[in-house]
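With one protein chain held back, the other chains of the complex are shown just where they sit.
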Amino acid sequence: MDLNALFIAIQQILSTHALLMLLLGTGLGIVVGAIPGLTGAMLIALTLPLTFYMTPFNAVVLLVSMYVGAISGGLITATLMRMPGTPAAVMTTFDGYPMARSGRPGRALGLGITASFVGGLIAWVVLLTITQPLSILATRFGPFEYFSLIMMAMVLIASVSEGSLVKGLISGLLGMLISMPGVDPASGMPRLTFDWYVLNGGLQLLPVLIGTFAVSQIIADALDIGKVSQNSRVDSRGVLMSLADLRRHAVNMIRSSFIGTWIGILPGIGASIGSVVAYTAAKNISKTPEEFGKGSEEGIIASEAANNATVGGALIPLIAMGIPGSVIDAILIGALTIHSIQPGPTLFLTNADIVWGIIATCLLANIVMWLMMTSSVRYIAKLIYLPRSYVLPVVIVFCVVGSYALNNTMFDIWVMLGFGVIGFLLERAKIPLGPFVIGFVLAPLGEEKLRSGLMMTAGDITPMFTRPFSLAFTLAAVVLLVWPLYNDWRRRRANA
Amino acid sequence: MLRFRYLLSAMAAAMLIATTGTVQAEWPEKPIKLIVPFKAGGSSDQMGRVVQAGIKESEALPHPVTIVNVGGHYSIGARRVMEAKPDGYNFLLIHLALMGGQGSGALDFGWKDFAPVASVGEFCLMPMVRKDSGIDSLEQLLDQAKDKPDSLIFGANLGAINHMGGLMLQETTPGAKFRFVQIGGGTANYTALTGAQTAVTVLSGAEVTKFTRLPDGSENPDSQIKPLAYTGSERFSGLPDVPTTQELGYDVNFCIKSWFFAPKDTPQEAIDGFAAAIEKATQTDTYQDYLVKNGFANGIVTGEEMLEELQATWDRIEPIARLAAQK
Partner (left out) sequence: MEQRTIAEIGVCSLIIIICALILWQAAKLPPGSFEPLGSAPVPQATAGIVIGCCLIVMVKAIIKIRRHHSLAHHVRDELIGRSPWNAIYILGGTLAYVALLQLGKLSFGVLTFAFLLLLIMTLNRFRRHSLLPATITAALFGFGIEFLFTRVFVVDLPV
């Protein structure tokens, strides 16, 4: 670790045009992250061509700060409108929205912002200190390790869904099923496409997600347009967490940050899963699990600390080995390559200034994000009282543009609308939407890894129980499945 | 009411513009769309953007080229160009995957359904093994695949280029058989091979340099993997010590180029015009720099010559692609 180089990079950012890039990137990231329908990945993909005309250093500063900003901005609309601004903020809607509805939007936002900041910071420290050994460990993760990890996350569906277990199962499995049409991950041939070529690419995550969460919410909100908002007092107290708050939530915050960091490191598993795992871990450990889903402070903190931590985590394999830890990192690698910088195991040797630029930006953007968001939260919280008859149509336009712009196909817009209706209907039947998205994200990965593993062993599944990491995850999955049931049973017995 | 009337007149004006813009004059009279049927940031996207920048830099065209990334499966973007209006403003950038998909039956159309424009930037593959595998040559690798068939784990993206590359190697030695496993693209295979999850894979020359060499070109002692051969007709400039497959006595040539296509029936004027613009772009420093950094070969092939080249590639690839679909 070369602290001197870090200071030089920080100094370079603060004293040149790069500072402008940092502020612009973080600010734009927050705004785009907050708008349902537009995501960080889209912002970065669209900005990519603009960075050709910048120095490579300024380009990475801009792109990395957008990344940090976008992951954080998602919590605003998740909390205020129950529409996750970015996929990573899905879990934040569960507790942020109820808390905001009960008259404490400021508090809900404040918790999310500080948790994001802490998560980003902890992941950054990991990035700074143990990048090398962690990424070597990650290469040892084979298909069976991934599969058992994903199974563990799938089991979490059961704990995430409130209400009926059968309905949670329907939702999660339906999500899995919807993810399956398209090119089979394990054979390269199209399947379940109804011989319709448009389905060769499958249903994309973004339009499905915007549909089920944002559009369905728009339809539901439209039913209430005429009514006057129930809580007309803006209460934005509690924005800054007190020392007592911090102490109370420290364990949760640190645990969630480490979970987020580790999940960020694993290639292909994104920020959304980081926050799912941290959220359910927090719920299972919590003394008041019944509060989760009804405005629990712990829930907001777990979700937001973890999703910001994945940013730093995902940069670890990028810097150490040239392996993208997330979709955004893959775009970042493309940006570096176009600037004639080859990301790879020798990036530190070839372009140390760029690496330190990335690391320094990761720190500074988190600080800028925290300053920007805490200072404006009073005004942001008032957005909840904008007249819905104006907000909803504008959000629809953003959803349409967002669904289109990622892949440039009209089909994605129709998918989004279709899932808006499906999401609305599922909610009417009290089928929870959380498991649906988790199933949709995890199933393709899980199936691919399982079948890759079976290809390696010629059909033998025993390595799942003999490889240490894989065994650990499998056991954890069993424990996570049984623990809530056992707790429930014990409580009922105590009551009887 | 006044505002409403304004709105109406604005709409009418817009409609007028939309309906009268089709008069054919000198090509090009508006921006040209280059569809890249992959997500932003990938190697095809980079190639498209470098050509785009080169065309701008050399002022080869009076209007800019806009790049449209069509995500999902590559067949979606390819089909969109195939069905696009052949007005000279829609082009496609794709590579060998198109033939792979056609040969394996995954696509119901293929390269013959397009008008070829230009092909640039050739790169070839390198079979890779772990340094501690005890395998030191391509011959040893294939012998082991023959002695213990279906035991060497070959990391690939099934049905894609690296899978076909592996099959082509395997077919040189009767009886040899790798066990192909779905891993993914170059980076994923580098990870899996480094982590000893797989035993063999193929990587592009540029990927090998990137992952196994130090900046000064010498070998990176931390690297766990090594190349055995190069599937080009000449040695790879970045790694001149690695022999070609033909030098080793194997009739294998497996190289990938970036192909620019237009919809069938596109006016010849537009095809020639765009090909000339691409050629000018390849002469810029931006493009040349990119070639060197990524280990692509220089040169551009157009017109009849490209058609012959495509036919020769198809003859080689079709049987392999069919094999890839079966196993």
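Couple of notes before you dig in:
Per-chain numbering from 1; labels A and B assigned in written order.
FYI, a residue touches a chain if its C-beta (ideal position, glycine included) is under 8 Å from a C-beta of that chain, and two chains touch if they have at least 3 such contacts.
From a predicted model like this one, the values you see are computed outputs, not experimental measurements.
Within the set A:247, A:428 or A:491, the residue that contacts the chain not displayed is A:428.
Among A:95, A:145, A:184 or A:298, the one in contact with the hidden chain is A:184.
Between the chain not shown and the residues B:36, B:51 or B:68, the one that touches is B:68.
Only one residue from A:108, A:123, A:218 or A:330 touches the chain missing from this view: A:218. Note that of A:151, A:400 or A:477, the residue touching the chain absent from this view is A:400. Considering the complete assembly, chain A touches the hidden chain via residues 46-47, 49-50, 164, 166-167, 169-170, 173-174, 176-177, 180-181, 184, 186-187, 189, 191-194, 218-220, 222-226, 389-390, 392-394, 396-398, 400-401, 404-405, 408, 410, 413-414, 417, 420-421, 425-426, 428-431, 443, 447, 450-451, 454-455, 458-459. Taking the complete complex into account, residues 3, 7, 10-11, 14-15, 17-19, 33, 64, 66, 68, 158, 180-182, 326-327 of chain B touch the chain not shown.
Convention: only the chains that are shown with their structure count from here on.
Put simply, the C-alpha centre of chain A and that of chain B have 31 angstrom between them. Those residues of chain A that touch chain B in the complex are listed here as 45, 48-49, 52, 138-143, 182-183, 185-190, 197-198, 200-202, 204, 267, 321-324, 330-335, 337-338, 340, 342-346, 349-350, 406-409, 448, 451-452, 455-456, 458. Partner chain A is touched in their complex by these residues of chain B: 39-42, 45-46, 49-50, 53, 67-73, 75-76, 79-80, 104-106, 108, 150, 153, 157-160, 163, 179-183, 187-188, 190-192, 194-198, 206, 209-211, 213-215, 220, 222-223, 289-290, 293-294, 324-325.
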